[in-house]
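On to chain A.
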Amino acid sequence: MDIKKAVDALSRQCPDCVQNLADHNGTCEITVAAQSFHKVMETLHELGFDMLTDVVGIDRMPRAVRFDVIYLLLSTRDFSRLAVRVEAAEGEDVPSVSGIWHSANWGEREVFDLLGISFSGHPDLRRILMWENFEGHPLRKDFPLEGQDFDKPFDTETIKDYF
Partner candidate 1 sequence: MSESKTVTLNMGPHHPATHGVLRVVLELDGEKIVNATPVIGYLHRGIEKICESRTYQQILPLTDRLDYSAASANNLGYCLAVEKLMGLEVPKRAQYLRVIMAELARIMGHHLWLGTHALDIGAMTVIFYAFRDREMIMAMNEEISGYRLTPSFIRIGGVAQDATEDFIGKVRKFVKWFPPALEGYHQLLTENKIWTTRTMNIGTISAGEAVNHGLTGPSLRGSGVAYDVRKAFPYSSYGDFDFKVPVGEKGDVYDRYLVRMEEFKQSINIIDQAIENLPSGPILTDNPWVASPMQSEVQTDISALIRRFMINYKGTPVPGGELYSAVEGAKGELGFYLVGDGGEHPYRLKIRSSCFYLASALPRLLVGHMVADAIAIIGSLDVVLGEIDR
Partner candidate 2 sequence: MELLGIIICGGAALACALLVILSKNTVHSALWMVGNCLALAVLFLFLNSQFIAILQVIVYAGAIMMFIIYAIMMLNQRQGFETDILKGLRSGRFVLLCLFMICLLGLGAGISPMALKGEMGPHAMAKFGEVDLIANYIFVQGIAAFELVSVLLTAAVVGAVFLARKD
């Protein structure tokens, strides 16, 4: 599938949803507004992007709309990649696509855990790499790298685990 064609088809199906089209070192990237995001992703899935390779969260701290979430898509039919970027301000939800791609389940959980971006409609939004009662989101740029509270002990009393 030609990426250009796919993007054209996308613009035809949901007009005005693609805010920006960029080429990042060979990978085509589209920027999508949060409200039309889920629909765009559904359309892209129908267009043949059947694998969600990864979900990347980036903290652009001084920026007003603080976070970027980038979904990396791949079509296993003709091996073309497409990156979909959606921006989210602090406290703003990104619609979850875990209903479309199962791999988004853990990918979004990781972004939630490490950056604190919550995903609306996610079936199981819990911490994944850090333990449950960990405070803060380590990959945020304002997360302290050292200091008094940096090395909190693993508290087995308050942790609500599977038992």
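One rule holds in what follows: contacts are C-beta pairs under 8 Å (C-beta built on N, C-alpha and C of every residue); 3 or more make two chains touch, one makes a residue touch a chain; residues count from 1.
Candidate selection criterion: all candidates are chains of the complex that A comes from, given by their letters.
Because the structure is predicted, anything quoted here is derived from the model rather than measured.
Trainee: Pick from 1 or 2: which one touches chain A in this complex?
Mentor: 1
Trainee: Would you mind writing out the residues of chain A in touch with candidate 1 in their complex?
Mentor: Per the stated touch rule, the residues are 24-27, 50-54, 56-59, 70, 72, 76, 79, 81, 83, 101-103, 105-107, 110, 114, 127-131, 138-139, 143, 145, 162-163.
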